[in-house]
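Worksheet: the structure to be examined is printed underneath.
Of the protein chains in this complex, one is absent; all others appear in place.
This part shows chain A:
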Amino acid sequence: MAGKKMQSASRKRFINNTIVHVILAVLAVIWVFPIVWVILTSFRAEKGSYVSTFLPQSYTLDNYIRLFTDTTILNFPQMFMNTLFIAICSCILATFYVLAVSYCLSRLRFKLRKPYMNMAMILGLFPGFMSMIAVYFILKALGMTEGNLIKLALILVYSGGAGLSFQIAKGFFDTIPMAVDEAAILDGCTRWQIFTKITLPLSKPIVVYTVLTSFMSPWLDFIFAKVICRANSDQYTIAIGLWRMLEKEYIDSWYTCFAAGAVLISIPIAALFLYMQRYYVDGMSGAVKG
């Protein structure tokens, strides 16, 4: 009797697990499908934007080679370097802004604290590109819409608003007990020392998160780059370059290169994440006892 019951229970579990896993597998395939397709297309030897088969008939590396050698019409290496430079600079600036603002709002008490948080909340409700044209004209008035200054302009645009998106980091800082700060003050730490020597080392996961998000937004942004770069093709970012590859004049000969470019832009993000993910595990472990 008992044996039979056991068997049916484990059988039931087995059936349940099977159903769950089949559903998960199907979902996983659906989710990964477009990415696999882009990667396959980037190695496709047949030209053109449309093919009648899912798997390429033959494979080649030429699409990647062409991206880096055929630079007279669309200079991909230059766009790549432009974007990398802009993304790294604005990543550093934006990360600093976000963490500094979050720390202040979490640890300091001042009159404008509440009004500032309310204002940030309301401003955050509006889409950023609403102010696009205004931002363009301000930058133009400052003479920053021509030549290499465009890079500076873009860095300012991407990092300037960072101080408004403090919510997540502030929430994390709030979870670090005030007692830690007080102990540090008793030992003679300044606010800056608390921030750099205590708060930051304790909040590695959120630092990693901030770095990743503030790297990705300039890396992937299209709309601001398009409005600010206009006719300065030597300042184009990869998002503009990839978009241009899909215009009707280029799409037929550049489509597979577009896929190759799409694969390539994911590499810096993936590398940054792989490098930083080990800090995800650390964080609070061992910081506060009891």
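Following the convention adopted for this analysis, contacts are C-beta pairs under 8 Å (C-beta built on N, C-alpha and C of every residue); 3 or more make two chains touch, one makes a residue touch a chain; residues count from 1.
One rule holds in what follows: contacts and distances are computed from a predicted model.
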item: Name under which UniProt lists the unshown chain, selected from "Extracellular solute-binding protein", "Response regulator", "Acetyl-coenzyme A carboxylase carboxyl transferase subunit beta" or "histidine kinase"; value: "Extracellular solute-binding protein"
item: Sole residue of A:Thr41, A:Asn63, A:Ser106 or A:Thr145 that reaches the chain not shown, by the stated touch rule; value: A:Thr145
item: Identified contact with the non-displayed chain, of A:Leu125, A:Ala179 or A:Ala231; value: A:Ala231
item: Interface residues of chain A (partner: the chain not displayed); value: 46-52, 70, 72-74, 133, 136-137, 140, 142-147, 149, 152, 156, 230-233, 247-249, 251-253, 255
